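A single protein chain has been removed from this complex, and every other one stays in its place.
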Amino acid sequence: MWKWLHPYAKTERAYQLCLTLQPWFWVGALVCLSIGTVWGLAFAPQDYQQGDSFRIIYIHVPSAILSMGTYVAMAIAALVGMVWQWRTAYMSMIAMAPIGAVMTFIALFTGAAWGKPMWGAWWVWDARLTSELILLFLYVGVIALYGAFEDKQQAGKAAGVMALVGVVNIPIIHYSVEWWNTLHQGATISKFDNPSIAPEMLWPLLINLLGFAFFIGAVTTVRLRNEIVLRELHRPWVQALAISQLASKQQVNHSVKGGN
Amino acid sequence: MQFESLADFINMGGYAFYVWLSFGVTFAAMAIIAIQSFIKHRNLLRQVVVEQERKARIKQARQQQQDSM
Amino acid sequence: MLEACGLTCSKRDRTLFEGLSLVVNTGELLYLRGPNGAGKTSLLRILTGLSAPESGAVLYNGVNISEDKTGYYRDLFYLGHKSGTNGSLSALDNLSFWLAQHSISVQENTLYDVLAKVGLVGLEDVPVRYLSAGQQRRVALSRLWLKPAKVWILDEPFTALDVKGVHLLETSMKEHVRRGGLIITTSHQTLSENAGEHRVFDLEYRF
């Protein structure tokens, strides 16, 4: 008996969990990102080689790390969903995909904007940029596959398989691209790996990394709630929730109008 | 503070365009995905209410059909 | 005995049925009825184990079918909307491959006899795609006489069949039930008395 009630209890509980976590994530993201960005832009010392252009590192490196991290998290969620038949796991996987893709886009864009003054070209087939580009393709694939199915439960499972195939491939892709890059390397110098970074340069980087992570968490909670509402459109608790939330908003609108 | 003046800060040692473009696009992209998620949430809740009303209409129609029979 | 306990299924985010339970005993014909979109096919596919229910379980002789697949499939015959015959192979090839697939050994003469029984004399070695829809359906149905299955799950078996075909199928359904078989079937036309006694199970369209 309990086993059958289980999944519904779980989605509702997941929804509540998102609601409680969400404000903390938003506050954390806001605080860390403002501190890290201001520190990185205004207070961190200049790089003796690259001047002030290196300050792009404070968004490029965190977004690059977390774009990979989000994909791995998606694959873990897919695995959990597959092994324990957990519908919420698939939902959180697909909730993470767009924000992961945005992180990949940011890493690519900032990489290009950093490359222009350093290499004189917007795009250079550097190992890290190429890996990021392929990662973006993997994200696109998962999102497109999910979108192609009408039945979202089936869609989640299918996208999960693809996320797992991708995650097995990421290290192989990474390794192959690095290897390919060393073979074909012309005059480009890898500006991205700085073997020794001064601590006053590193701190803002770590804070921003944390800030980006909080941001990903925050957006994921919102999107996971969306996913739950979408799938449980006909459950009484969702209907009650929709009515109460929309009603409270309308009340606010009314009182504003009344005040005028 | 690494910069002597505000103008200096904005100039970013000559790299102003690249640095500010990167930060601008980054935060714009983050804002877009966040706002899009919230808008979707509101639309979904509206959809729930609409569906419910539709269901009520169908139920009513069926009731009437049964009554007339 | 086939038992469904608390099955829930939603397709395209609409709940088709929730907490559905039913028991079909041996020697019984269950006629599953319901409007289009009520979830008849989904229910049958869950009963065969082809698709997994969102919650609930299907028991065959008290054992969950997901735990003893081979045991269940030995006794099961399922015919869905799709006939499961390859168009470029002949009826004979299709049947003998299907028999090998299901580990059933049958004399070749028997195959000819069964195909004659369903009215396909002379069409045994023609690629199936050259046959008419009704004839293709007959090829698929001829498996009923080849596999000694206890449980028949038939999804719209009468589609495309002519009067004679319907009569043949209905009488063999009656015969199967009489011998202690178990049938679950859906159909848009009501079963005639040739099919024998049957229990009706109505599946409502839910919103």
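Remarks
We just call them A, B and C in the order they show up, numbering each chain from 1.
Quick note on the criterion: a contact is a pair of C-beta atoms (placed from the backbone, for glycine too) under 8 Å apart; a residue touches a chain by one contact, two chains touch by 3 or more.
Keep this in mind: contacts and distances are computed from a predicted model.
This complex has a chain not shown, and the name its UniProt record holds, of "NADH-quinone oxidoreductase subunit N", "ABC transporter ATP-binding protein", "Electron transport complex subunit RsxA" or "Heme exporter protein B", is "Heme exporter protein B". Of the chains displayed, those contacted by the omitted chain across the entire assembly are A, C. Per the touch definition above, the residue from A:19, A:121, A:161 or A:247 contacting the chain not shown is A:161.
When the whole complex is considered, the residue among A:29, A:101 or A:177 that touches the unshown chain is A:177. From the options A:85, A:169 or A:245, the residue with contact to the chain not on display is A:169. Annotation for chain C: contacts to the undisplayed chain at residues 45, 48-52, 69-70, 73-74, 76, 78, 80-89, 93, 97-98, 100-103, 127. For chain A, the residues in touch with the chain missing from this view are 82, 134, 137-138, 140-141, 144-145, 148-149, 151, 153-154, 157-158, 161-162, 164-166, 168-169, 172-173, 175-177, 179-180, 183.
Definition applied: only the chains that are shown with their structure count from here on.
Taking the mean of the C-alpha atoms as each chain's centre, chain A and chain B sit 16 Å apart. Shown for chain C are the residues in touch with two or more other chains, namely 207.
Multi-chain contact residues of chain B (touching two or more other chains) are absent.
Per the touch definition, chain A reaches chain C in the complex via residues 3-4, 6-7, 150-153, 230-231, 233-234.
Listing the residues of chain C that touch chain A in their complex gives 6, 8, 10-15, 19, 54-56, 207.
Here chain A touches chain B in the complex through residues 37, 41-46, 51-53, 55-56, 59-60, 63, 98-99, 102, 105-106, 109-110, 113-114, 116-117, 215, 218-219, 222-223, 225-226, 229-230, 233-234, 238-239, 241-243, 245-246, going by the rule given at the top.
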